[in-house]
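Input: a single structure, listed below in structure tokens.
The complex is shown incomplete by one protein chain, all other protein chains being positioned as in the whole.
Should a chain be cited, it is by its letter among A and B, assigned in written order, with residues numbered from 1 in that chain.
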Amino acid sequence: MAVQELSAKELRDKIAVRKISSVAATEAIFERIEQLEPVIGAYISTFKEQALAKAQQVDAKIAGGESVGQLAGVPVAIKDIMCTTFGATTCASKILENFHAPYNATVVEKLLAADVVIVGKTNMDEFAMGSSTENSGLKRTVNPWDTNRVPGGSSGGSAAAVTARLCFAALGSDTGGSIRQPASFCSVVGLKPTYGRVSRFGLVAYGSSLDQIGPITRTVADSALMLNVIAGHDPADSTSVDEKIAPVSDYLEKLDEPIEKLRIAIVPQFNSGADEQVQKALSEAIEVYGSLGAEIIEVDMSYLDYAIAAYYVIATAEASSNLARYDGVHYGYRTENPKDYIEVYSKSRAEAFGKEVKRRIMLGTYALSSGYYDAYYLKALRVRNLIRGDFVKAFEKCDCIMMPVSPTPAFKIGEKIDDPLTMYLSDIYTIAANLAGIPAISVPCGFDENNLPIGLQILAPAFAEDKLLRIARMFEAQTDWHKKKPPFID
Amino acid sequence: MEKKINQEQVRKVAKLSRLELTEAEVEEFTSQLSAILDYVAKMNELDTTNVEPLAHCLPISNVFRQDRIGESLGTEKTLANAPQRDGDFFKVPKILDDSSGA
Partner (left out) sequence: MSQLQYKVLVGLEIHVQLCTKTKMFCSCAAEFGQAPNSRVCPVCLGMPGVLPVMNKQALEYAILVGLALNCQVATFTKWDRKSYYYPDLPKNYQISQYDLPLSTNGYIEIPLESGQTKKIRIIRAHLEEDAGKNLHTAEDFSQVDLNRAGTPLLEIVTEPDMNSAAEVRALAVELQRMVRYLGVSEADMQKGHMRFEPNVNLVITKDVTEYRTPIVEVKNLNSFRALEKSVEYEIARQLDEFLEIGKTLEAGTKSTRGWDDVREVTVLQREKEEAPDYRYFPDPDLVPVELTKEWLEDTKSRLCELPLAKQMRYVRQYGLSDYDAGVLTAERSTAEFFEAAVIAGGEPKRVCNLLTQVGLKLANERGCSLAELGLATQNVAQLAKMIDANTVSSSAGNMILQEMVKTKKDPQIIAKELNLIQKSDAGELETIVEQVLAENPKAVEDATSGGKKSKKAQGFLLGQVMQKTKGQANPKVVSEILAKKLG
């Protein structure tokens, strides 16, 4: 088997017993990058020299019998929204194109401590605002399954890199579906952990009460392994949960043990908005669980219909404030020849932010402005409470909820870019989990007639990632969807 | 149909957000933002009179740090990304009314 076909865990295990060297795996990855990147465009920056040096170091340590981290020698990609002291951290925006962070995000520190080999920083929608990666201010990424289509967003680069075997695993971030949706478009596994499970320190903020970092991988086991590395309390992040309240499990430990008497809830009314083929793939997936003895129940979650409305007020309000710091004064892009200090702000931001970013900043500013705060922002926070209530009620009756990830598979490049609202409405299935702060995962569950991937979304109660991963594994163990490869990439 | 937001308001919001927009952009954004706000108004279908606003998902409170000095970046690293600097300072065009923005 070609080295790139190994899962991250398999590679790690082989490296650890010196069956394969990290250098060999890393070289293979960079060879493929040279070949495929001109077409796919998943990476904004790559670090070949640094990666090979680290790979060598890991191999030497292992040869010398020294202990190494739990992901030693595995080439991994990082969405360019997490700060690294190496390379630039651009958030796919002109405004940070040359920004060199003087610190590593906590998750990056954890990956480094786990001895991963960092391949590069991946492309994304600018400042994580988008659902197709078309809003990147720096380059275009295509879907390896069909290069005329989008890879999804905003973690499109990471998802494309994983499915095209340009890395063994990647980190993405998810504010309204930005891990799960590209994972489903690219036929890989994407996990959004519970809010507070993973540190946000060093994650460039978009919607602070919604953002979470999570793994994008080819298998559920890899997802569990990555979560083992990145989960945990961080004193530098006041919103990261104390491990006394929510202890971190070993997510690999019981992964292959199915859940007995699994109760799955579905929301039929909600699902009816999805494409026929998506609905079909979903029901076939549910049947698989049925055959494993799971109980399927129907629940009514009427507030889910308002999730998009609430999200686009809350996220944009927080974003308008989070992005105020990009002003051309202390770092980042500055306009040439401003006539006064006010123009430093208004021209730098106008010249270097893309349209979607400007739209969301203005929407958010409007929602927070005097006279509108109650009607928009406060109202959205109340609706958020109702949505969370829907989940609390549902979880009294079930272990997990299953629904589509996206109403459609990957759409064509340019298809939705001209009408922002249409793009927003495609987030209908993923947004609610962010509003409620609960974990959710997308696993490959089929293909449509155009051979485009379809994902199954599973949602679980807060901090139930161990159960969530086991439930996902149950499906994966029974199916072959995750073994399929994009047709042209070899 | 009456627009949820008009061009005047868009200009005002752009100013608050420190975004200099072209006339074409003002027009484009006005119709797009209007459509979005129209959709967002959907929330008014819900009676939320007795519902508390949920600002934080997690029921955490009282997260502190001790008053212990840690390392600073140092002047060079602090200014390393500065678009313009003057010695040890960040440099900006002359600010004429220093009453601070507050």
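Assume contacts are C-beta pairs under 8 Å (C-beta built on N, C-alpha and C of every residue); 3 or more make two chains touch, one makes a residue touch a chain.
Small disclaimer: the values here were computed from a predicted structure and weren't measured.
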Sole contact to the chain not displayed, among B:T22, B:N50 or B:Q66: B:Q66
Listed residues A:A236, A:I297 or A:A477, member touching the removed chain: A:A236
Residue ranges of chain B at the interface with the undisplayed chain: 16, 18, 55-56, 58, 60-75, 78-79, 86-95, 97-102
Chain A, residues in touch with the chain not shown (by the definition above): 82-83, 89, 91, 96, 99, 101-103, 105, 200-205, 208-209, 235-239, 317-318, 321, 324-325, 327, 329-331, 341-342, 345, 365, 368-370, 373, 377
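By definition in this document, only the chains that are shown with their structure count from here on.
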Chain A-chain B separation of Cα centroids, rounded to whole Å: 24
List of chain A residues in touch with chain B within their complex: 98-100, 102, 195-196, 209, 235, 238-239, 241-242, 245, 303, 305-306, 308-310, 312-313, 320, 324, 327-334, 338-347, 349-350, 353, 355, 358-359, 361-363, 365-366, 369, 376, 378-386, 388, 420-421, 424, 436-437, 462
Sites on chain B touched by chain A in the complex: 5, 9-10, 13-21, 25, 29, 32-33, 35-37, 39-46, 48, 51-58, 60, 63, 65, 73, 77, 80-84, 90, 92-96
